[in-house]
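These notes concern the structure reproduced below.
With one protein chain withheld, the remaining protein chains of the complex are depicted in position.
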Amino acid sequence: MQDLMNQTRKLFAATHLAATLAGSPVFAAGEQVGESPWGPEDEIGTLNMMSDASRLEILQRIDAGRIYDLGVDLFVGMPDCCSAAFGDPTYQMMMLHAPARGDGSKELLSHSSEAISMNTHTGTHIDTLSHFGLHGKIWNNVSADEAQGARGWAKSGADKYPPIIARGVLIDVARAKGVDVLPASYTITVDDLKTALDAQGTSLQEGDVVLIRTGQMQHWPDRSKLALFSQSGLGLDAAKWLAEEQKAMVLGADNLGLESFPSTNPDNFAPVHSYLLAQKGVSFIELLWLEDLARDGVHEFAFITSPLKLRGATGSPIRPIAVPIRSSR
Amino acid sequence: MQDLMNQTRKLFAATHLAATLAGSPVFAAGEQVGESPWGPEDEIGTLNMMSDASRLEILQRIDAGRIYDLGVDLFVGMPDCCSAAFGDPTYQMMMLHAPARGDGSKELLSHSSEAISMNTHTGTHIDTLSHFGLHGKIWNNVSADEAQGARGWAKSGADKYPPIIARGVLIDVARAKGVDVLPASYTITVDDLKTALDAQGTSLQEGDVVLIRTGQMQHWPDRSKLALFSQSGLGLDAAKWLAEEQKAMVLGADNLGLESFPSTNPDNFAPVHSYLLAQKGVSFIELLWLEDLARDGVHEFAFITSPLKLRGATGSPIRPIAVPIRSSR
Amino acid sequence: MQDLMNQTRKLFAATHLAATLAGSPVFAAGEQVGESPWGPEDEIGTLNMMSDASRLEILQRIDAGRIYDLGVDLFVGMPDCCSAAFGDPTYQMMMLHAPARGDGSKELLSHSSEAISMNTHTGTHIDTLSHFGLHGKIWNNVSADEAQGARGWAKSGADKYPPIIARGVLIDVARAKGVDVLPASYTITVDDLKTALDAQGTSLQEGDVVLIRTGQMQHWPDRSKLALFSQSGLGLDAAKWLAEEQKAMVLGADNLGLESFPSTNPDNFAPVHSYLLAQKGVSFIELLWLEDLARDGVHEFAFITSPLKLRGATGSPIRPIAVPIRSSR
Partner (left out) sequence: MQDLMNQTRKLFAATHLAATLAGSPVFAAGEQVGESPWGPEDEIGTLNMMSDASRLEILQRIDAGRIYDLGVDLFVGMPDCCSAAFGDPTYQMMMLHAPARGDGSKELLSHSSEAISMNTHTGTHIDTLSHFGLHGKIWNNVSADEAQGARGWAKSGADKYPPIIARGVLIDVARAKGVDVLPASYTITVDDLKTALDAQGTSLQEGDVVLIRTGQMQHWPDRSKLALFSQSGLGLDAAKWLAEEQKAMVLGADNLGLESFPSTNPDNFAPVHSYLLAQKGVSFIELLWLEDLARDGVHEFAFITSPLKLRGATGSPIRPIAVPIRSSR
């Protein structure tokens, strides 16, 4: 871990971060970006599983007006994935206009506004399929040489993403394991997921938005306890089980980067990211607030969110909501 | 108009923009910020009209999975309210990480991400109650001296805003008047609203999200035709009728700044803004994409959006959706 | 001109600006990036002409403590080369800390600071050799594929630039032509330069910093009169004469982009830029304030400036000074 952190620290003093983050060429031959079953023009992968019928089905099961807010506040000084890890900019908000000081009685109209600047992967956010690729290509064989300009990708940007309305399922791994928070760097396994689902009495369905709870948001917003490179999260096998066997549409977790870090693969510092985004076309959501759902034992819900259509962006801040539904059982 | 533009141009060369934007002290004595009927701690005004029951009522009327996307793309070079008018920063997106150039075969993992910077009043967005005040105070008697720091307001920021789920109503004024786009600077009257509602066969209810269509998004995204200071929009009387008689919860329009500009009140360049936000506690949404609803003649719908919880911000970019409902008639 | 502006407007709505700014492949075969006479490691081109001896020679000729300030103010709303032309971000300054409002007597320490954000080509600034290249390469055969990462170039960045101390010469073309300001898009010729030098009684020497006055700063800071694509400036022949026959070390001008615009070469919108930077290794300075030198008829001086060492940047804001010297005649 210390080695990784030292290496990371050196990395962001370097001009060519991207180059040095890449692994060695010994990666298994089979690991190439995926070709979309939805055709050569597809840019959103498994989000194609949604339809008017699937949306209507879940919306009509809503049986309460109680809303669970799954998004976090964005504020100066907030924990983030990438400022400490990669030297990326922190979230900032600065005023543009403010009521002038002095004798207020002279001023009728008091105008305030502000600008924000942020990594798109800040706060609760969705990762789009352009966020990670393999060998210079992203999902559906789109190469950086052809589709990446100075300001972003022409393909699979957040602007291509539809609003998401689907059944959401919470898998409360922390609770199933009887802990408040999973241990640092703990890697969630297929068995962990199955055990938690059994304990909850929940079963997954094709097209679900599957949200994994590690309990780490108990530490929110303590920066000293929420660091990307020591977080617990999804393991590669568990991700494969969710994507391939359970046919989840979207994944999510209550941590900074979905998967557990550090990676045990010396050639790939984020193997779950590249597997889901580049090989399987599965988008996912990070830094979700799942504490209220967990407290109330709400494991099934209508999941609703609308990514901002940031043209060419590899991610978008979102504030998803969960609404309780009638059980399908 | 030319005078206004010249004046504006001078304004943003000045250090103390806010001060000079303020009007003279001759404003009518009655125009003070409002005190909230929801108590001294209230920061969200009419959004208090929502309840579990109100949300459930509208969600249960959903009868289609077809979704109307009411948000616009955000992109470098997009039209905005305030860069030309006030010298505010434009929307920008810049890359943080990108697959390195050169021999791609050496690089397993292709990592891309980017930062955005923007005025919070960019793209489709909601204005919070702190955006405009009167005499140095905002809604509910909160003064800048007490509640505005170097980075924003402690009160009525976007972080205090709940997700919004309510009945939405489109009032298609452009269609009712038989034009594609209302004339430049046209001021919508109470009669215009009544006539359009009649023509549509729609009636308003307490707690509605009322969206006004001027047709200006027919010009999207042509910057030369979408300028704040020449836009058509809501007049003050029409705003009063909606807020006080119809008891709308939230307003919205398909233009850069809700109301018509320029203002005819020399003391207040945005009288509808200050009336709604500071006096009545009514939040509103700007730069809505209403073209699809208008095309399909959908005038009643479930309106769903989640402002980002930008701490202390006077606005938040959003991407609302509309979902068709069974008629209440 | 109108066509160019329209084209430009369309350009910055596109994701791949850089690609579309490029010309057609019919450019003359001879126009390739230059190889440095100072060796394969050279990144600064003609700045290698400076030596301890050359600096001492000019410093010892200083004969007055009077200073000419050749830099402009940077402020919100200032004219710039590239926000209108390319959709680039404008200069912004926003507060980070400010004395709190309210009862000032409670606050001993009043701390203020701010952040700036800007295109590095804003205000008075130097263009480094990485700013323009040909066919994907910059000066000294450095290719983007090898040396350009997600955050900038590894070669010829402003961090490699030495402080500049050399003889400066003002060529007051506007005065020689008897006008306050050269006409829009006027292209300065070799004859214009010779005539002005004769009129002034000045002769050029190898290693000079040669500053060309068009008079356009008479309009400073009127944005409506200072637009990149209609500016007067250096022509390609004049640039060649200065670089090749007069062996100038650095060039400069009192306009937004050194050369006259629009270019008459359909394949290259900035042929003087690519000639000087990519083919000849000559850096240059834009948006210089030459009015005081011109007013006082000071045509020879010690020129002193220190580019900020912005790692990998293609430009740096500077504030050069000129100090009167004893004539060399």
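Brief remarks follow.
Chains here go by letter, A, B and C, matching the order in which they are written, and residues are numbered from 1 within each.
We adopt the following convention: contacts are C-beta pairs under 8 Å (C-beta built on N, C-alpha and C of every residue); 3 or more make two chains touch, one makes a residue touch a chain.
Quick caveat, the model's predicted, so the values are computed rather than measured.
If you put the hidden chain back, the residue from C:76, C:210 or C:226 that touches it is C:76. Within the set A:95, A:174 or A:256, the residue that contacts the chain not displayed is A:95.
Across C:207, C:281 or C:307, the residue that sits in touch with the chain not pictured is C:307. The chain that is not drawn here is touched, among residues C:112, C:203 or C:327, by C:112. Not every partner is drawn; the one left out touches chain B at residues 15-19, 92, 94-96, 101, 115, 117, 149-152, 154, 311-312. Annotation for chain C: contacts to the undisplayed chain at residues 16-19, 21-25, 27, 31, 51-57, 59-60, 62-67, 69, 71-76, 82, 86, 88-89, 93-100, 102, 104-121, 123, 130-138, 143-145, 148, 150-153, 159, 162-163, 165, 267-270, 274, 278, 304-315, 317-321, 323. Taking the whole complex into account, chain A touches the unshown chain at residues 9, 12-13, 15, 75-78, 83, 87, 89-90, 92, 95-98, 100-102, 117, 144-146, 148-151, 221, 223-224.
Keep this in mind: only the chains that are shown with their structure count from here on.
Once the centre of each chain is set as its mean CA position, chain A and chain C turn out to be 43 Å apart.
Centre-to-centre separation between chain A and chain B, using Cα means, comes to 28 Å. Contacts with at least two other chains are made by residues 16-19, 94-96, 115, 117, 150-152, 311-312 of chain A.
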